[in-house]
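Missing here is one protein chain; the remaining ones are kept as they sit in the complex.
Order as written gives the chain letters A, B and C; numbering starts at 1 within each chain.
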Amino acid sequence: MSMNSFGHLFRVTTWGESHGPALGATVDGCPPNVPLDAGMLQHWLDMRKPGQNKYTTQRQEADEVEILSGVFEGKTTGTPIQLMIRNTDQRSKDYSDIMEKFRPGHADITYWQKYGIRDYRGGGRSSARETAARVAAGGVAREAIKALVPNLQITGCMVQMGPHKVNRDNWDWEQIARNPFWTPDAQAASDWADYLDSLRKSGNSVGAVVEVVARNAPAGLGAPVYGKIDTDIAAAMMSINAVKGVEIGAGFGAAELTGEDNADEIYMGNNGPTFSSNHAGGILGGISTGQDIVCRFAVKPTSSILKTRKTITKSGEQAEIITKGRHDPCVGIRAVPVGEAMMACVILDHLLLHRGLIGENQGAIG
Amino acid sequence: MSMNSFGHLFRVTTWGESHGPALGATVDGCPPNVPLDAGMLQHWLDMRKPGQNKYTTQRQEADEVEILSGVFEGKTTGTPIQLMIRNTDQRSKDYSDIMEKFRPGHADITYWQKYGIRDYRGGGRSSARETAARVAAGGVAREAIKALVPNLQITGCMVQMGPHKVNRDNWDWEQIARNPFWTPDAQAASDWADYLDSLRKSGNSVGAVVEVVARNAPAGLGAPVYGKIDTDIAAAMMSINAVKGVEIGAGFGAAELTGEDNADEIYMGNNGPTFSSNHAGGILGGISTGQDIVCRFAVKPTSSILKTRKTITKSGEQAEIITKGRHDPCVGIRAVPVGEAMMACVILDHLLLHRGLIGENQGAIG
Amino acid sequence: MSMNSFGHLFRVTTWGESHGPALGATVDGCPPNVPLDAGMLQHWLDMRKPGQNKYTTQRQEADEVEILSGVFEGKTTGTPIQLMIRNTDQRSKDYSDIMEKFRPGHADITYWQKYGIRDYRGGGRSSARETAARVAAGGVAREAIKALVPNLQITGCMVQMGPHKVNRDNWDWEQIARNPFWTPDAQAASDWADYLDSLRKSGNSVGAVVEVVARNAPAGLGAPVYGKIDTDIAAAMMSINAVKGVEIGAGFGAAELTGEDNADEIYMGNNGPTFSSNHAGGILGGISTGQDIVCRFAVKPTSSILKTRKTITKSGEQAEIITKGRHDPCVGIRAVPVGEAMMACVILDHLLLHRGLIGENQGAIG
Partner (left out) sequence: MSMNSFGHLFRVTTWGESHGPALGATVDGCPPNVPLDAGMLQHWLDMRKPGQNKYTTQRQEADEVEILSGVFEGKTTGTPIQLMIRNTDQRSKDYSDIMEKFRPGHADITYWQKYGIRDYRGGGRSSARETAARVAAGGVAREAIKALVPNLQITGCMVQMGPHKVNRDNWDWEQIARNPFWTPDAQAASDWADYLDSLRKSGNSVGAVVEVVARNAPAGLGAPVYGKIDTDIAAAMMSINAVKGVEIGAGFGAAELTGEDNADEIYMGNNGPTFSSNHAGGILGGISTGQDIVCRFAVKPTSSILKTRKTITKSGEQAEIITKGRHDPCVGIRAVPVGEAMMACVILDHLLLHRGLIGENQGAIG
């Protein structure tokens, strides 16, 4: 019921504001005896870390994670793992403008209306800094998955920036880590660099689409009706800041297909069932098929821009605002490791749920 | 934690299979003293009921709902409301084919693998009949909402069938109830009729996009991070059978916008803040703004088609299958009242959560 | 979050009022492939059934349970199991007295104040009839336990009626089913018969203490802090109507012991650790030890008595009331199968949680 928790058996609660002393994640339900240290988590945090190139915010944060509990002699103990990240670059600046005015596209106005109080510095709780805690928690999930399903791989990438989509014929998993956009299409990386630089210089921003794929997930994860694994993936991704849409497999494209084209035909392979295609995105009836689990989510353009926008003040007066500061021209870039982290959390949770409710898959084929 | 429950304070658990004696919903958390009788729920069930025209399955189900508990002298008592719908048209037929073979695009293969047992008659628990229970529960939510926010309105409609989108210039709320497709565009209704009839006759099916709008929802519903109202809407819609994507406001279209174009400017109106546009779909930072809450979801084409498809049997042998029977050529049509019902459940739940956690909105403007 | 649900992975939601058309339980999280039919549940319902002898209410209820979902060809499918019990003996009587006056010791006054509406007939939702649904759900839990830990046995019995305790030297498990009080002490059964008959004739009632023991439960069930198995047992038993106290092992008696006397010494047996005594009631640090899990709960005397008591009316006037009707002189008797059912639900839930979170016990001894 907690509004700041996610997951069922593997349950993550994040806490903290952009400009408070620290933020973090309380991670409960990690199985015991999983090898874990801060360095393993730092790897993923460094992917999300700001200030790494000119395409992300210039805020300088070490984003160093400390493990305060739940690990003993290098292994998880089955008790809650507290992950804390100190905020170090709370640059002193004049916040009087955003204290009084609501930035369009931001949560300023809704937080104020609901709570009547908000830590306006850097967006407070609604800052994208909160996603650092998710990435740390996702790192824990990854290690636990590794212990359960060693060859399961979760990879995120950008497949669209503004109106520019990748060419799927160019898809190369190896490319993803080689460009600042986490895209598998080297040509797109090159094109986007110019496009985004131009937007950045003009003080504007742009949206993006991120794809996250889980390869080698076993069949059988998820449950009918409200416990569908795609239900949890949809919730996980939609809960990320700035996300406005989520789709599985063919997604919105499935709306345009006929039944004949959409239904992935089934064949018997050497290691069990195989499919002629994967419109389903690896999920049928809410339960994984053993194919790649494929999801995409749409990230809106960063709302903090150097363009003058109309708004109002707390006292209801008409005003204009320009959001100065250190902002990502395409916040979708840093959403890639966040999407991966959420997928890792969902998959570990469903591995545990499946084991709890069923034990092992009950139905053999062949 | 229940895999068959949805919601936090207003919590719905559905139960039942397509060809069992009955199905229904256990509705917990409805406030007391809400006027309620079976007739109020029947209105919404009749919208979803099969067999009403040639565009939906010809299965004949009265879908009559009985209220077994939680209502006394025409009002809710605050205790669980049990809604039961008897299955009456479990036509005896030969199920040997689908008992042994997995229908492509259906949950047959994943249910079998996970559970090792499934009620294969009519899809069992994965049948779209389950959504009747959701519609009944949504009817309860609507009555409770009426008592709390009388002018709040939830309306669903079809905005795309296959590749054919509505023309938003033709949008007319009054049209929705006047055509078999629940579409606000009279021209689209006319065009789709021919299109779908042709698909139906060829034994094929097609996907669709459904839009659900909540008008006059108050500002302040939802919470940061995992308690976002759009998180719950995404989960709600993705949990509906055959749904493959969900988006809020501009949705995937937001990925193509610049920050300048996307951020809805804010003005001071007579009754509080107003916005120049609604790319946000009525939600900022997970909290409602007071604008229309707008969501869309993609429904894949019905997987049961009269086309021969390749598949395998439980014993792993290669086979072919044609799914005979009484199927919807565009299951998106009957998804419209289901989407409305889920939206009603989410909104009531968040009205109660907001009241519980906050009481009333804390921050005044102006 | 549902106020009418219990359990985590194995989750039971009961519904229904004493004089409505039916009551029942929605049982979610039962593993698949567990043999189940209504007859198996009826066995336990018959234990709790009213009207079996002069020591329980003379209301005549068949308490016949129907399984409406979740079972196919005699086995559970892993989907929700809906259990419905029709109310058949809603004797027409004049309720005007209890409609206006609050019966002391009953929930009448608090329900009225909170909800402003209540089904006053027979106590409505607060009637002990609700426990029939628990017993049915407990029957499902028992069958699922049998599939997981075949020799696990759950047995409840009465160990005290009013001030009269059993003599533990007379303890004989076989006696429990042979007397109307479910007591293991034949001498107590004989003594209590006279005692209770005299109370019954005078229109009075009396309290009791029930003990529930789970034998052969494996070590390792439960979790530290809030997930302790004794936390869930305490909640389970305290949620039963009329229960005012719960204790584990030595319970309140442990308050009188010294550390030297209380700490059960540990020895190495042929099949693992054994203990010199069981003051802990089979639970250390919230986790089962493999010893008998022992809990006791106190049941207050039936509040419906033929004695005149002072009370007030809804309009605030002073009044007197005598609760005529068909009441149990010692409602503790029929609480025995209810306590067993709750223990079964808790243990199955923790078997599933343990399997989900841990898999198998990780630490070997010897």
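Definition applied: contacts are C-beta pairs under 8 Å (C-beta built on N, C-alpha and C of every residue); 3 or more make two chains touch, one makes a residue touch a chain.
Being a predicted model, the structure only gives us computed values, none of them experimental.
Participant: For the chain left out of this view, which of C:Pro21, C:Gly51, C:Pro180 or C:Pro273 touches it?
Facilitator: Answering carefully, the residue with contact to the hidden chain is C:Pro273.
Participant: Check the options C:His19, C:Lys49, C:His106 or C:Arg142 and report the residue that touches the missing chain.
Facilitator: Once the missing chain is taken into account, the touching residue is C:His106.
Participant: What does the interface between chain C and the hidden chain look like in terms of residue numbers?
Facilitator: Here the touching residues of chain C are 1-6, 8, 14, 102, 104-117, 125-126, 130, 160, 162-163, 199, 204-209, 219-220, 222-228, 230-235, 237-239, 241, 244-268, 273, 276, 279-281, 283-289, 298-305, 307, 309-312, 314-318, 332, 353-354, 357-358, 361-366.
Participant: Going by the touch rule given at the top, which residues of chain A touch the chain that is not shown?
Facilitator: 1-5, 8-9, 11, 13-17, 20-24, 26, 28-29, 32-33, 66, 68-70, 72-73, 75-82, 84, 114-119, 124-125
Participant: By the contact definition given up top, give the residues of chain B that touch the hidden chain.
Facilitator: The list for chain B reads 1, 9, 29, 31-33, 78-79, 223-224, 352-353, 355-359, 362.
Here, only the chains that are shown with their structure count from here on.
Participant: Taking each chain's centre as its mean C-alpha position, how far apart are chain A and chain B in Å?
Facilitator: Each chain's C-alpha centroid was found; their separation is 26 Å.
Participant: Report the inter-centroid distance (CA atoms only) between chain A and chain C in whole Å.
Facilitator: 45
Participant: Please work out the Cα centroid separation of chain B and chain C, and write it as a whole number of Å.
Facilitator: A distance of 39 Å separates the two centres.
Participant: Taking each residue of chain B in turn, which ones touch at least two of the other chains?
Facilitator: 1-5, 8, 14, 114-117, 125
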